[in-house]
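Below is one structure. I have some questions about it.
== subunit A ==
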Amino acid sequence: MNSELFTLPFNLGLYFILIYSVVRSTVWFRNLSRSDKLRLQRGFFGRPFMDSLREISMESLLHLKIFRKNPVLGYMHMSLAFGWFLLIVFGTIEADFFGEKHLNPPSHAIFFRWFNPDHGAEGFAGIYSFWMDLLLAFILSGLLLAIIKRFTPRLMGMKKTTKHTWTDRIALTSLWLIFPSRLLAESFTCGVHGSGSFLTGNLGNALASFLPAADIAPWFWWLYSLSLGTFFFLLPVSRYFHIPVELFLIFMRNSGISTGDRHSSYTEVQTHACSSCGVCISTCQMSYAAGIHDIQSAYFIKGLRNDRDIAGITANCLMCGRCEEVCPVGIELGPMRLIERRQGERSDRTLKLQEKYSLMRRRSTLERRPTQSYRYLVREEPEKADVLFFAGCMTHLTPSVIVAMKKIMDSAGVRYRFMDENGGVCCGRPLMLAGRDREARELINHNSDVIWKSGAQILVTSCPICYKVFRESYYLEARVMHHSEFINLLIEEGSLRLGYLHKKVVYHDPCELGRGSGIYEEPRAVISYVAELQSSEQERNMSLCCGGSLGNLTLSSGKRAMIAADAARTLTLGLPDELITACPLCKKTFVQATETKVSDIAELVAAALPAPRRENAKKRPARRHSRATSNG
Partner candidate 1 sequence: MKPEGKKRIWAEYQKEIPDDHFFYVRSCIRQTFFAGSEQYFLKILRDDLGKDVFEDPRHTTCTGIGYHGDVVPFETIQAVVARHFALATEAGYRHIAISCVTSFGIYSEILETWKHFPETLERTREDLYKATGRTFEVPETISHTSDIIYKFRDQIARKAKYNLVDINTGKPLKVVEHIGCHYSKMFPKYGVGGAEFPHVLVGMVEAWGGDIIDYPERRHCCGFGFRQYLVQANRGYSLFASRKKFESMEPYRPDMIIANCPGCTMFMDRWQYTIREIDGITYGADGQGIPVLTYEEVAGLILGYNPWELGLQYHNVQSLPLLRRMGIKADPSERFLAKDGSRLPEPANLING
Partner candidate 2 sequence: MSIAQSNKFGFTINRSRLIDYDSSDRKVREFITLKEPSFRLCFACGGCTATCTAGQHTSFNLRRMNTYIRRGEIEPLREEVKRCMLCGKCLLVCPRGVNTRNVVAAAADAIGKLERNEL
């Protein structure tokens, strides 16, 4: 009865996974850039480490984020993670406290009941046994939910769940077997020895009453050990690898490491930290509005992890960023896709370096192509101006927005120059979204040159796509403002006199302006100033994509229309008089998708301008806009 042979699978698995974790972490660490290494080292001895511990307990153990989103799902994750954690902690304490020695190998804690079959019949030990049984019951309840979720995902509020590979299936089976086999192993042993608490004791007695418990018990202890060992062995090659990796990710993130523009240890860690929970799938408009079910972030990450050809998946994404907002692990899904889209830009040298140092060899999706060349662009000598207005390519297809902006700026007496009045040069963002940063840089340089030469203090653009790239990828002296921000500034300064429109309107946050650039308040302030602003079911950081996104290269016009129709339906549930957006592309897309009038925020404001009085407009002195007047 004292044979410890059955602990062998567990011990092998445990030591394997411990060694593997150390090796893998070391490799990841070594492959970090110098600055990231430094960040990590500093983080280890500073606040980031404590922050990480807190985050790990909140998210990795308690799963509070999921809990808030879906209590049942949260409970399931919490019971499994936190329950198991407590079981290990209290099991170790139990073994150290009640065992023969005070420092035991892990197997003594895990298989405590085997080594101490009579323990816990009464007194403090009995209370402790009761506590251990309670934890086991807690876990088993979570397990029950997991099994239910597997077979009927809808019950858990999940529309879709991810598909499993065969290693996932074996790992899952062994995971599921761990706790039932522990329950049965402990019960049988307790049944023989009359020990155990409410769960193992009663079940043990019941089983022992009609079964040869002494003979059966070892089988279940073997099963328990085997399940654990199998699970540990398969961990690195299954989706459950995300459990340990997520801890590493949290620490890296808290230390200030971010995704960057090429594959690195960090992207690899993120790839392995994905639990394939599938939240991104049900959030994805491409899935529920356009019926495309195989390109979502979970599949993208899975493809990356398994080194599949995911060129099609990579390209077919709106880049709206909604999945990133809901990802419980906090993976930077947008930047990760952009990195993949940039595959074609890699030179042979960077490729070789990557192959040499990274465990992720992504040759399958490699597409090298001729680089774009814009050498035909002629350098411009722009006129000087305080405010430079860049409408953007798309805005030229919505001339009403340009007319409105001219009216507003004229009314406020803004001295501005219209940079792309006769057609400008693209801002470069569409190229970046297509993974062509190097080419985008050429356009950025061209436009930057014009903007610098103009001496402008403020660069106003009507297009959120341009806005994002101006802010993030241009080096400018001028302050970059989206026209909604600029109008808000004019209102706050008091240079814009506006009437009230007595209209109910709903506001659609364009992806690149809202999630992309964090501009939520200014447009709302402007709209509220001239009309009654309704709220919408999905807004701010969860705002829907209009479907017209330039982020997606391959989506057909028909599918785009489906997404637009669905988004427009959601937005107009409150029967607004107008649907207001702040992006020419959103406007063009929505116009075709809804009966409701669609306007740009500039048009709304222009409609609230008082009828022009000639002498008034002439008298108003031109205002100078400088950094001093702005709050940025």
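We adopt the following convention: a residue touches a chain if its C-beta (ideal position, glycine included) is under 8 Å from a C-beta of that chain, and two chains touch if they have at least 3 such contacts; residues count from 1.
On how the list was made: all candidates are chains of the complex that A comes from, given by their letters.
Predicted, not measured: the structure shown is a model, and the values here were computed from it.
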item	value
Candidate number, among 1 or 2, whose chain touches subunit A in this complex	2
Residues of subunit A touching candidate 2 in the complex	315, 344, 367-374, 376-378, 393-394, 396-397, 422-426, 428, 430-431, 434, 436, 443, 548, 550, 553-558, 585, 588
